[in-house]
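A single protein chain has been removed from this complex, and every other one stays in its place.
In order of appearance the chains are A, B and C, and numbering begins at 1 in each one.
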Amino acid sequence: MILKIECLTKRFGGIHAVKDCSLEIEREKITAIIGPNGSGKTTLFNLISKLLKSNDGHIHFNGKNITKLKDYEISKSGISRTFQDVRLFRNLTIKDHLEISLSNSDESIFKSLFKDKPNNAERIDRILKLVHLKKPLNTLVTDLSYGQRKLLDLAMAIAKPHSLLLLDEPVAGVNPVLREEIKEIIKNLNKNKGTILLIEHDMNFVMDLADYIFVMDAGKIIAHGEPAEIQSNKKVLEAYLGD
Amino acid sequence: MALIQIIVNSLIIGSLYALVACGFSLIYSTNKFMHFAHGISVVIASYLFYLSLNTLKINFIISILLVLILTGLFGIFMYKVFYGPLQKRKSSNIVLLIASVGILILFENMIMLVFGTTVKTINSDLTKSIEFSSFIITPLQIIIIVTSLILLLLLYLLMKKTKIGRNMRAVSDNKELASIIGIDYKKVSYYSFFIGSLLAGIAGIFIALEQTLEPTIGTNLIVKGFTGSIIGGITSVPGSILGSYILGIAENFGIWYLSSGYKDAIAFTLLFLFLLFKPHGILGINKGIKK
Amino acid sequence: MIENYLIHILILIGIYIILAVSLNIALGYTGLLNLGHIAFFGIGAYTSAILTREGIPFILALIISCIIAGCFGFLLVWITKRLKGDYLALATLGFSFLIYSLMLNLSSITNGPLGISGISRPNIFGYFLKSNFEFLLFVIFIAIISCMIMYAIIKSPFGRLLHATRDDELGLRVLGKNTIKIKYKAMIISSLFAGLAGSLFAHYNGYIDPTSFMLNSIIFIFTIVIVGGIASFKGSIIATFILFIIPELLRFFAIPSHVLGPTRQIIYALILIGILLFKPKGLFGRIDLE
Partner (left out) sequence: MQKVKIFLALFILIVLIGACSSQNNGNSNSQSSEPIKLGLLLPLTGEAASWGQNSLAGATLAANEINSQGGIGGRKIELVAEDDKCSADSVSAIQKLINVDQVTGVIGPICSASGGPALPIAESNGVPVVIVAASAPKLTEGEYIFRVYPSDSFQGKEAANFIYNTLGKKKIAIVYVKNDWGEGIKNVFAPTFRQLGGEVIYEDGVLQTDKDFKTLITKVKESGAEALYLPVYPAGGVSALKQIKEMNLNIPVIGGDAFDGEEFFKSDYAEDTIYLVARVNSPEDFKAKIKNVKGFENLEVAIAAPLAYDALRVMTEAIKNTGSTNKAGIKEALKQTSINGVSTSKIEFDSVGDLKQVAYDVKVVRSKKSVYR
């Protein structure tokens, strides 16, 4: 068990975006959180990666309590994430983005000036092949298509040293061909022992991908289990069809 | 006994700062950039008033109206020639700020060319002092304080009750949204510059009567007005007036205990403290200021 | 004889290149809207002048004034780290006004409005830089070293983080980088070199007073970076040349002397506004702030 969340709560004024959420993520498994839009999935992600401060409850990662850590500390402790609306550095190139993700010694001026920089070229190529991003290294991110920007965001999350990968709606607004490609990428990430937690509101994308599924509605976890159980679960259908 | 006189002095200078600050804050809250050249609108108003009274010998009341209208138009001229094109190109606030200081330097030196650098004063019988039991004040100073307080109310009503005011608040809150629901933010910007500069006109006339005229007083005036706006809340026009009174009180009581040389130091310290601990000021709205 | 005057202008250009490039590190590369840069220039100048007046050798005084300017840089970021955009610019402007009024009022240390005069020419290991030409060589040497250091930092992996902090600070934090610490380092580098430039200015001019660190000079140095183009190294260098040579050229025009002064200021203001209106990214810039 790599990630353990206990009754995590987040209130915006009166309304509860996330209410007493508890869940556990198994190592080297693909776990998915599904639920209709506005069910608090993204808020949960933002609480885990500390873009938002929780009102109470706590989070354990690799056995350590990370509730009190700052956002960059949580990222440094091994959690990488992507964003639904991709965040990239608009004046930098693909190579820059991956160099920043890969390096962990660039924050100290002395090290970054004098220490001989490891040649990342080979690692960058490997990652770009992994995410099927076939673009010259020095293209500016502003010249990339929406899909390519998604792939680069994924590549950066993979490049950053991590033991848990959080994917926020990896295929939202992506053409069907690319959807399958991303599904493939996630699959072989998991093949070489990657632990993945992804959010998706599209149920059937997740069904044959995830090993374990949690279903959220109105900020609470209403069901969890193997994909097969979830598919037949009445409460899940109600939440989605909203009768 | 002198304490009451200090309070009166604070109110007088506070009112002058308020007259400068409210125009600046109106323009800032609508257009979201710091119009530093507002200081020169005040100076131009003073010199126009001097010109029409002393040189052209125009009647007092007509001169006032003439100066107010001309200063308002000067505000629109500045927006049309300098700020409009910059905003069309979506220049950042910093670029607009630097442009406004460029405009300040430009017109300050033009005035110096036209009117020369010697000190000018306007004599008026409004400055015969009246001695009360514990303080002394002149009719002009009473008018200044009363005008400033009336303006506090008028501007509050303008912003809250009138159509223009509502449009200004809408544009200042969200320019794109405002234009979607049919508010022509260009026209609103023109209005804000006209009214804002007209307020500068009022400030210019009173400063011409109360103090002496020099081309170089623009910079000092706008720095004090901007400090008053920050203290009161730069996004709230009535707040900027309140902030200016606080600045007036702080300065006068400050130099009552310290030397007069510290007057500006007190203002800058207050500015810095508010920027750090209460950047949206007393009445301002905390919108996107903190992380 | 003309080259004495040329040397004088080149010395000032050398000093202001260090100042402009160091401002660009904070403003252009890291996106910190620092209107208070001239305060570090003033702090460096006054520290160096006061230390050498107390008999401390020039080189030591130079280093100490850089360090003290750096500390003030750290202080400014620490104080304003919760602000952004307009309010950060306002706070830094307030900071420079505050430093100005301290220089004016702490007469026991800074002589107040009288300023400090008779600041000694630098002596490096016993060799006095008497003539301007020697001083110019010294300034060129320091300017080249400073530019190389700053250029190396910008081109290093750390430099990439500066760009990333400007473009999307949150995005960078999610990649595990402590952006507050990055901003501290950027401002310390920027203020350190501004202090260095201040010290050189004090020892060249031989006289400093608070008025040379006020609004006109705040906007002058800022305009150099804007005209050159933000986040453009050579932009800042070339713009420093341009913005120095133009006002000096005006001295040669046969403008009737009693309108000479105001006309010069008007032409300067028109150039500034013209650049902003017609070449917003500046001469060599590719980036704008928002």
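What we mean here is this: a contact is a pair of C-beta atoms (placed from the backbone, for glycine too) under 8 Å apart; a residue touches a chain by one contact, two chains touch by 3 or more.
All values reported here derive from a predicted model rather than from experimental measurement.
Chemist: Could you list, sorted by label, every displayed chain in contact with the chain left out?
Modeler: Contacts of the omitted chain with visible chains: B, C.
Chemist: Among B:K80, B:R166, B:K186 or B:K263, which residue is in touch with the absent chain?
Modeler: B:K263
Chemist: Consider the whole complex, including the chain that is not shown, and state which of C:G115, C:P157, C:G195 or C:G285 touches that chain.
Modeler: Looking across C:G115, C:P157, C:G195 or C:G285, the contact with the absent chain belongs to C:G115.
Chemist: Of the residues in chain C, which ones touch the absent chain?
Modeler: 1-10, 12, 104, 112-115, 117-118, 133, 136, 140, 143-144, 147-148, 151-152, 155, 205-209, 211-212, 233-234, 237-238, 248, 251, 256-258, 260-262, 264-265
Chemist: Name, in rising order, the residues on chain B that touch the hidden chain in the full complex.
Modeler: 2, 5-6, 9, 12-13, 109, 112, 116-119, 121, 123, 127, 129, 131, 136, 138, 211-212, 214, 216-217, 220, 252, 255-256, 259-261, 263-264
Quick note on the criterion: only the chains that are shown with their structure count from here on.
Chemist: Leaving out chain C but moving nothing else, do the remaining chains stay as one piece, and if not, how do they split?
Modeler: Groups left after taking chain C out of consideration (others unmoved): A | B.
Chemist: Just by CA atoms, which chain is the most central one?
Modeler: It is chain C that sits nearest the middle.
Chemist: Would you kindly say which chain has the C-alpha centre located farthest from the C-alpha centre of chain A?
Modeler: Centroid comparison gives B as the farthest chain from chain A.
Chemist: Any idea how many Å lie between the Cα centroids of chain B and chain C?
Modeler: 31
Chemist: Would you kindly tell me how far, in whole Å, the mean C-alpha position of chain C lies from that of chain A?
Modeler: Centre-to-centre distance between chain A and chain C: 43 Å.
Chemist: Going by the contact rule already set, what residues in chain A reach two or more other chains?
Modeler: Within chain A, no residue touches at least two other chains.
Chemist: What parts of chain B, by residue number, touch at least two of the other chains?
Modeler: There are none in chain B.
Chemist: Tell me, which parts of chain C touch chain B in their complex?
Modeler: Against chain B, the touching part of chain C is residues 33, 79-80, 82-87, 89-91, 94-95, 97-98, 100-102, 104-105, 112, 215-216, 219, 222-223, 226, 259, 261-263, 265-266, 268-270, 272-273, 276-277, 280, 288-290.
Chemist: In the complex formed with chain C, which residues of chain A make contact?
Modeler: It comes out as residues 49, 51, 71-72, 75-76, 81, 83, 87-92, 96, 99-101, 103-109, 112-113, 117, 156, 160.
Chemist: Residues of chain C touching chain A in their complex?
Modeler: Residues 152-153, 156-158, 160-161, 163-164, 166-168, 170-179, 181-182, 185, 189, 231, 286-287.
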